[in-house]
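Complex shown without one protein chain; remaining protein chains in place.
As written, the chain order gives the labels A and B, with residue 1 at the start of each chain.
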Amino acid sequence: MSDATIEVAGLRKRYGPTTALDGMTFTAAPGRVTGFVGPNGAGKSTTMRIILGLHAADAGQALVGGRPYRSLRCPLRHLGTLLDAAALHPARTGRNHLLWLAQSQGLGARRVDEVVERVGLASASRRPAGGYSLGMRQRLGLAAALLADPPAIMLDEPFNGMDPEGIVWLRDFLRALAGQGRAVLVSSHLMSELQGMADHVVVVGRGRVIADSSVAGLIAAASGDRVRVRTSAPQPAAAALSTAGAQVTRAGDDVLAVRGLPAERVVAVLTAGGLPFSELAPHRATLEEVYLELTRDAVEYRAAAAGAAS
Amino acid sequence: MRLLRAEWTKFRSVPGWVRGSVVAALLILLFPIAGLGGGAPDQASPVPIGPHGGPVSSGYFFVHRPLSGDGRITVAVSALTSVRGDGAATPWAKAGLIVTAGPEPGARYAAIMVTGGHGVRMQHDYVHDRGGRPGAVSADAPRWLRLTRSGDTVTGEESPDGERWNEVATVRLPGLAATVQAGLFVACPQHVEGIGTAGDAATAAFGAPRLTGGWSAAGWAGDQVGAGTATFAGYPRGTTGSFAPAGDGFTVTGAGDLAPATRSELPVGAAAGDVLFGTFPALVVIVVVATLMITTEYRYGMIRSTLSAGNRRVRILAAKAAVVAGVTFTTCLVAAALAVPLWLRVVRGLGVYVFPVTSGAALRAEVGTAALLAVAAVFALAVGTILRRSATAVTTVVAAVVLPYLLALTPFLPPSMAVWLTRFTPAAAMAVQQTLVRYPQVDGLYTPAAGYYPLPPWAGLAVLGGYTALAFAVAAVLLCRRDA
Partner (left out) sequence: MSTALRSVRAEWTKLRTTPGPAWLLLVTAVVTVALGAAVSAAATCPHDGCGIDVARLILSGVYLGQAPVAVLAVLAVSGEYSTALIRTTLTAMPSRPAVLGAKALVLGVAVAAIGSLAVLGSLLVAGVLLPRHGFTPEHGYPGLSLADGPVLRASGGTVAYLVLVAILSLGAAAVVRDSGAAIGSVLGLLYLPPLVTQLVTDPDLHRRLEQLAPMSAGLAVQATTGLHQLPIGPWAGLGVLAAWSAGALLAGTALLRHRDT
């Protein structure tokens, strides 16, 4: 097993009557960005806290490079983390915040200046962190994660509150880190944030993994044999296709998603019925659609639970 | 009104704060149990009670014979010294003439006397005192004293030469029996030195007593009155009460006092304020809750939504103050009103003497304690608003209210400091719990540790009120000026 692997196996955790984790299992491998997605309350932060030894799991184990986090002597040399960018003393400067972290890992002030430079915070690093914008805090948190040059990086919702420019910068930055052979685990509750960046996604809901796959595989599986049809007569067209044995759903005002019939049969049915259509293409799902599909159950469950509780 | 309701909802929706208020009330109610550990002290000797119902010192050396019906006794006193007086006498050393219903401690009496430092006095029934000619006695400047009994009135007079008499007072002793004991007496209270007392005894030189009226033919008898009572401290080593003929008069040595008893004479006695000792732990809890009411708003940035929900910032602070003060006052008043009668009963049941307290004074202590805690809560709220950090705010308030009181009670610190601290710091508010009475004719240890404060009850509370008003004003100004 590589030094850079983050491995989670069978984690269970209850907080009083609520089950936060229900057999969470996945691996973040080196050399790729692993997206860790799920709706709010799916157990992402709990999992990360357990990986860091901040919370104790009721069952299962979490290993960083094959070892439990609490047994690491200089843990930031194994795993760099950004949990909560706001967790700063308002009166301490960004540079001093990094300095004590560096000293805790046996590193000197020179390394601090390097990472400050690298995340583009050099000009602000000698000001009290209380005056930082959210974007600056995220950069400071990222600098802390990179401080000891770890082979694995774990970030909890790093895109929250970032401006579009910052999001683009962070995506490129994380891709570059993965390109250097590091394992990068990034959590998010919005799949769209991960599109174009994550190689692999772990989708979670209700404390367990719903899907664990490469991004390409996930989209291919979800796209299936669906066909998109744009038509000015959606109702008669849907009726005709249903009669021919397809499952039809409305995907827009004049768009139908057709499943269960190959494209050429769809063309034949519509032509035979004299129904107009202007566009016909194999459907390719977006990552967001896949995610919404996968997590629908989890979200519905939470909504129902909230309804029952109130 | 809307603000008040909003703040009330905020307060009651935090379980920790509600619990804090309940805990504070329970501390007031239950804390005195800590003082009962180990049971009551051994207190075999009885506490003499005077005609007014309060505890008294009733110990003196009495040279007496019976008097039936009306009569008069006249005597000259030419010297009064005491063991610890350095050739003079302790200020309230007493030597003179007395008419008493009987030798039992606490009996009615009227007496005219010379004192070590307060001139001639006419005193009766322990608590009443009237001054006559000032100045000490000596062989060159003796004092003639004359006591006349007529029915149940007694008249005391004094004279510098035995010729020109001045009446000091005429007093009534209701229900005085026909036959009474009368004669010479000498008493000497304990010598107050710094923060302690030392036993003392006085010796007086009397001339020959002249008697008119229904005196018994029996000779003079000398007795120590009140030797076995709780308020009699005894004689210093090497001295005993005595009388001996000297020329045609007597030399009499005596100890004790004829006066109301204070805590100095009766240290094991309990005062009503004692059973409100839970005030301090309750105060700490309430200070924490009141401080958190404002500092948590700062910490979680909630202050912004609070301040934007109502634009008048001072009114928001006032609403918070009203809620915390109202809750504190109500819960603590209930607790104090239950605690005082309940614990006084328990303490009495254990055989501890309890200083009498009028229902008005008890009510004042109960209401005052609740008010003290409510004002302290507003003080904490204001300091919390000024400092915005819970730890520093809680510490400031505790150091301002509790610490001065603790220092005032610390035995090795100078007594002048104790008086200063309980007069000028917020700890002065503890005066609201005092139910003991001071007497000018008793030199006791009137210290906060004994339950005597330099300020009257409500004035003490007003000192805390003043600090609170100041802090509140500063908080209001800062709240308006500062960015949230």
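In the analysis below, a contact is a pair of C-beta atoms (placed from the backbone, for glycine too) under 8 Å apart; a residue touches a chain by one contact, two chains touch by 3 or more.
Please read these numbers as outputs of a predicted model, since none were measured by experiment.
Note on the undisplayed chain: of the listed residues B:99, B:402 or B:461, the one touching it is B:402. Screening B:5, B:172, B:210 or B:299 against the full complex identifies B:299 as the residue touching the chain left out.
Considering A:10, A:31 or A:53, the position touching the chain not shown turns out to be A:53 (whole complex).
Only one of B:281, B:426 or B:444 touches the absent chain when the whole complex is considered: B:281. Think of the hidden chain as still there; on chain A it touches residues 49, 52-56, 69-76, 81, 83-84, 86-93, 96-97, 99-101, 103-106, 144.
If you put the missing chain back, the residues of chain B touching it would be 31-32, 34-35, 37-41, 194, 268, 274, 277, 280-281, 284-285, 287-288, 291-292, 295, 299, 352, 389-395, 398-399, 402-403, 405-407, 409-410, 412-414, 416-417, 420, 449.
As a working rule, only the chains that are shown with their structure count from here on.
Distance between chain centres (mean CA atoms), chain A to chain B: 74 Å.
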